[in-house]
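Every protein chain but one is kept in place in this view of the complex.
Presenting chain A:
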Amino acid sequence: MSSRGGKQKKGNVTSEQEEEEQPLQAVLVADSFNRRFFPISKDQPRALLPLGNVAMIDYTLEFLTSTGVQETFVFCCWMSNKIKDHLLKSKWCRPTSPNVVHIITSDLYRSLGDVLRDVDAKNLVRNDFILVYGDVVSNIDVSQALQEHRHRRKVDKNISVMTMVFKESSPGHKSRCEEDDVIVAMDSKSKRFSMGTDEFEIRHDLLDCHISICSPQVAELFTDNFDYQTRNDFVRGILVNEEILGNQIHLYVTQDGYGARVSNLQMYDSVSSDMVRRWVYPLTPEANFTDQQGQGCTHSRHNVYRGAEVSLGHGSQMEENVLIGRDTSIGANCHISNSVIGNNCTIGDNVVLDRAHMWNNVHISSNVEIHQSVVCDGAVVKEAVRLNKQCVLAYNVVIGPNLSLPEGTVVSMHHPEEEEEDDDDEFLSDDQEVGHSKDKTRQKAFNPAEVGPEGKGYIWKASMNDTEDEELAQCLWGLVLNPDPESDSESEASEESQDRTFQLEVLGTLQRGLEENIVCDNLVLEINSLKYAYNITLKEVMQILTRVVLEYPFQQQGTQLTTLQYTGSLLPLLKTWSPVFKNYIKRAQDHLDCLSAVEELFLEQDTHQTAMVKVLMKMYQLEILEEEAILKWFSTGATNDKSRQLRKNQGLQKFIQWLKEAEDESSEEGE
């Protein structure tokens, strides 16, 4: 701590000039710390996945360099060797590079928090720095934001610790990530995150570019608060403690420029197509900004890019927004649109590709159709295969022939269960182990029904895990939220659901009552307490109770019951629960309400109408319902055609007749 204090003081003393001279630094986190891209990222770290035939990390580095960053620290964890190899080979590590890249690897990073704590521990940053992920694609000029940030820090004495870069884009914009649907409250004048001042703005039209300009304090704050894991934790912590600690977060909103983070395949799809459509200019495919041999390509009308040595068969069409890598050959009569095809691919005849993302060394046979899917390196698609939307073929998978993969299929050479086993070691990337697990998976046979007769690979199912988080982690393509159902007003909606939950609770209570043989008095007590908990009127209690009891057989044994089975199981139940009913059905009006509930249910279950008489009879015999009430209900209750129809039921008429006679008799006897 003392050393840090000293450093800060020194920092304050240093003259402005010196500050200016200090090189701009950046921290690039080349790990996502989540498993969204599994199983693809099992073989290749996310930062190295090709987007427009260039690794994503190259976009991020190019962006940093173009904004004037002179020193970048790349933090890797998962498969750090691969990233390191890639970077060492790239132009960033050449001596001429204006941006000095330091690679820092550790297997112990588990979150952004760990990385920043390490930044603090190693004292890497001396001044304001830019914090980005290795999967951010952007061409935003942040120098303006940087200037504002510095100005604020000069004026407000280091109060502002972070400036986050946002891009304006309306809700529903393609490159808005549904999971990252931010709503920001800001002070429009000072561009500060805030609420509670006299006037503020709530904005839903901002896209988080995941680029932030941080002051050195940020790393310190992460050290001080060891529970900060992500940037969201940090932002929340700062905002909550704003009044105590006095730190503020500002935002910088850009109208032009492009910035997005490839956080799931949906985003991958949209960022890739934006790139091909030249929204990220000057980062375009033909620019070959990575300065690699043979990566150059030509750009022609309708955004069609062709690499070197591309051969195109007779009658093949490249409609628009197509990028084809070098040494790729395409057969005859193909139809390609909005797609990216990597290097060294071979594509057969009569192939239809739309929104396909094919990486390197992919072999596609003839008569294949691919829609909005990702095909990774070395995958082979045999004849007459159809990939529906949002399919993923991971590395070296073989599919087909003659197969149609349903929407959202994920095929990988790694067995999904294998993955669960070495769960704990996932961060300890060890090539050996990967090889080892491969050996194990080989022992298990591929399922020809899933991947085709000659296929190789295992289907990864969107696992039905219990927690929502894990489900998210498994969902490659990301959430696709349905447009808001426009619930009218929350309170009204919740009221309805309250009835529903009450009904479920009553059902649960009765079920338990049966299983554990609880006395009816106690059931009544429980239902009463539920009534107060959900604020339900007595009348509704009775209606719901009636409904629950009458539906009970369906609930337990399915809706396919015959009428006979239904009555067979219901009548004993009625007998067991008759004290419960008697407790609620006391006044004349209660009887009528109960009867109308019975009627309503049998109107819905019109195949079982014959059972109604038996139910009524039983209820009458159990003295739940009185005969006057039944007679009254029968004579007056009919309000619409259906209920009139119901009353014409023969059995019911007989029952009523019998009731009337019985009444006459009893009255006669009375006389």
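Quick notes on this structure:
Convention: a residue touches a chain if its C-beta (ideal position, glycine included) is under 8 Å from a C-beta of that chain, and two chains touch if they have at least 3 such contacts; residues count from 1.
The rule we apply is simple: contacts and distances are computed from a predicted model.
Per the UniProt record, the absent chain's protein name among "serine C-palmitoyltransferase", "Neuronal-specific septin-3", "Translation initiation factor eIF2B subunit gamma" or "6-phosphofructo-2-kinase/fructose-2,6-bisphosphatase 2" is "Translation initiation factor eIF2B subunit gamma".
Per the touch definition above, the residue from A:A121, A:I183 or A:V240 contacting the chain not shown is A:I183. Among A:D205, A:E383 or A:E626, only A:D205 touches the chain left out of the display. In the complete complex, the hidden chain is touched by one of A:P23, A:P98, A:P171 or A:P282, namely A:P171. Within the complete assembly, residues 169-173, 183, 185, 188, 198-205, 483-484, 486-490, 492-493 of chain A touch the chain that is not shown.
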